[in-house]
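Starting off with a structure, shown below.
Every protein chain but one is kept in place in this view of the complex.
When the chains are written out, they are named A, B and C in that same order, and each has its own residue count from 1.
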Amino acid sequence: MAEIVPLGEAVRELVHDGDVVALEGFTHLIPNAAGHELIRQGRRELTLVRMTPDVVYDQLIGMSCARKLVFSWGGNPGVGSLHRLRDAVEHDWPGPLELEEHSHAGMAAGYAAGASGFPFGIVRGYEGTDLAERTRVRWIECPFTGEQLAAVPAIRPDVGIVHAQQADEAGNVQLWGISGVQKEAVLASRRSIVTVEEIVPALEPRPTAVFLPGWTITAVALAPGGAHPSYAHGYYDRDNAFYLRWDEISRDRESFRAWMERHVLDREASPV
Amino acid sequence: MAEIVPLGEAVRELVHDGDVVALEGFTHLIPNAAGHELIRQGRRELTLVRMTPDVVYDQLIGMSCARKLVFSWGGNPGVGSLHRLRDAVEHDWPGPLELEEHSHAGMAAGYAAGASGFPFGIVRGYEGTDLAERTRVRWIECPFTGEQLAAVPAIRPDVGIVHAQQADEAGNVQLWGISGVQKEAVLASRRSIVTVEEIVPALEPRPTAVFLPGWTITAVALAPGGAHPSYAHGYYDRDNAFYLRWDEISRDRESFRAWMERHVLDREASPV
Amino acid sequence: MTVATPMYTADEMMAVAAARRLRNGTVCFVGIGLPSQAANLARATHAPESVLIYESGTIGAKPRHLPLSIGDGALAETADAVVSVPEIFSYWLQGGRIDVGFLGAAQIDPHGNLNSTVIGDYERPKVRLPGAGGAPEIAAWCHETFVMLRQTTRTFVERLDFLTTVGRPRGGGAGVTCVVTDLGMLEPDAQTGELVMTELYPDVTAEDARQATGWELKVAPETRTVEPPSDVELEALRALEPTTGETVRT
Partner (left out) sequence: MTVATPMYTADEMMAVAAARRLRNGTVCFVGIGLPSQAANLARATHAPESVLIYESGTIGAKPRHLPLSIGDGALAETADAVVSVPEIFSYWLQGGRIDVGFLGAAQIDPHGNLNSTVIGDYERPKVRLPGAGGAPEIAAWCHETFVMLRQTTRTFVERLDFLTTVGRPRGGGAGVTCVVTDLGMLEPDAQTGELVMTELYPDVTAEDARQATGWELKVAPETRTVEPPSDVELEALRALEPTTGETVRT
């Protein structure tokens, strides 16, 4: 049964240096508050996993939290590059960053396999691409048709972190709208943290809702606004202006550092 | 885009003797009206596919529509045996019935593979059972861990038939409540028929709803009450008394024939 | 209203005995019949926070009455979530997140292997049974599995007519850890894995159990005698009885 704890405590107890950590979110409900707490607590040597790393991963990389990135598309959606990610890959600043890259289909299959307890998932893809040599893909043959398919290893993070709209007192969680791979990320992970906009007396079923029972979650933490600058369907809209601004802020190492100190390091975890 | 046609016409044009046909439904929304239309039109040599064959499959088998059954659990839920199924297997009456049986997990994986365009799905099961020799399972090795897993062939019916609560004028379909493998059955099939309780001006999104776009469906047919004696969530309850009565009706070949003539053969397809 | 000396049926004793083994908060994968009775009884008495998962895709179902089928509307209406059948068997069952799975069977052998496929020869069976359903993967992937069936020389056999479900699978779970019968309970020997009669119901002797078993039944030196169902347990159990099967059309 999920414990409801302050975000700072959840991160302190569940995320350790060197862990494989997936902060998932597909443009919606991105766990930015949890990412900022990882930065404040100075986690190091993390393997960061996410299909679509964006601003918060750019921040984690620029603040030296990561040694490796597992991903399938890394950019500032609708804007352009992630300058901190590029700086790490192109110039080893603030340190070298190992990459393991997939296609979306491959990574989604890896998460689904992880959630199902399978050692691998299958994709009809990768064939003929240079990607196949750069990712952890193996070829298997269909025992019925002889067709060759790509096998991708199950994704099994040490910690899965997602943001949701609501939890109840028992730590059951409901999120709705675009749900990405959040369910798979939580179920595939050994430990999990879910930050939520609010804790409600009872979760009322909704269209498109994904429900995660409290007994599948390690910790739930209250973090209102915790998805900003992404959005929380029914709570607040995407701060598109910030994504555009981030392109400026993150272009330059000094302005990036200054922004992080002012807006993340000097801030407390969202009070509970 | 799905055509909205009378059930009789849909069955006449889309289901042929010898076809592989899946009438799916996991205790809820079982397409009984469509099954009765298959019987009235005298389809023969069908390979019937379903995880949980119940009364309507008992009827199809007893009326000589089937040459083969692909299934994972065949019984009268909460009551006991399917006597027509047993009579066919135990005494070849009205004719012999070939069986291909799976576990639920295996068959669910086969449907999901069919819907995904994969030639096979994987299951961590079958090992050490006599089932492995009686079903179409092959062993594959995980290329990363060496673990042995069972591969089950994709299920790809010629025709997938399901029952839903609602369709709109464009042939989009929505069903809610327990949804079983209906989405997979429709998406895995070459052609599909969806019978519905009613056609509404607009489908309003609901909790637990499964939406099937009209462009994934071949034909939609109006069949109010078409799931009886199973139920249609929000429309009518399960006719538990009928399932109990079926045990009596179907025990004896003559009483079975008499009932079928009276209640199925002499009836018209539900008018539209 | 309670009765001084409770009268009860063999099925009621079985359901009560199985229910007592469920700790509060246990996540159970249940089928219809005795397992559903036992799990719902536990939820109605000492284990209110137990989570019931039915293979129809209902997670956290809380039916007031026992469903006749595993897909009854009451399960969907009272569930925390309803997911597809492929998801239940992948993310939830094979994902290894279920504590206790319940199974019935037509035959069981000394190592807890189960037959729910055929009696007699497969090609020309004497009795064609419903088949595997979820059983093989339930036994393989729940942390432990309870089997519930009546104990007779026809059901407790040295050799199964067909091996549908492996009692001690090489899966994620411990396999069959407990067999609840109408005479008492059996548990596998820690070394050999052979089922041993460890508990007997009131007025049942070890000899009764041996007589009802198709192999040389091992009986524990100190068999515990199971407490009969209490008034509270019986009332809770009977309150779960399904409502009549008459259909309501709306």
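Remarks
Criterion: a residue touches a chain if its C-beta (ideal position, glycine included) is under 8 Å from a C-beta of that chain, and two chains touch if they have at least 3 such contacts.
The structure presented is a predicted model; accordingly, all values stated were derived computationally and were not measured.
Contacts of the undisplayed chain with the visible chains, over the whole complex, involve A, B. Of the options A:G75, A:P143 or A:P205, the residue whose C-beta touches the omitted chain is A:G75. By the touch definition given at the top, chain A reaches the unshown chain through residues 26-28, 51-52, 71-75, 77-79, 81, 85-86, 89-90, 101-105, 108-109, 111-112, 123-131, 134, 177-181, 183-184, 208, 210, 228-229, 231, 233-244. Taking the complete complex into account, residues 1, 112, 115-118, 172, 183-184, 187, 211, 213, 215-216 of chain B touch the chain not shown.
Rule of thumb we're sticking to: only the chains that are shown with their structure count from here on.
Steps from chain B to chain C, taking the shortest chain of touch contacts, total 1.
Once the centre of each chain is set as its mean CA position, chain B and chain C turn out to be 28 Å apart. Touching of two or more other chains is recorded for residues 81, 90, 94, 141 of chain C. Chain contacts: chain B has residues 124, 208 touching two or more partner chains.
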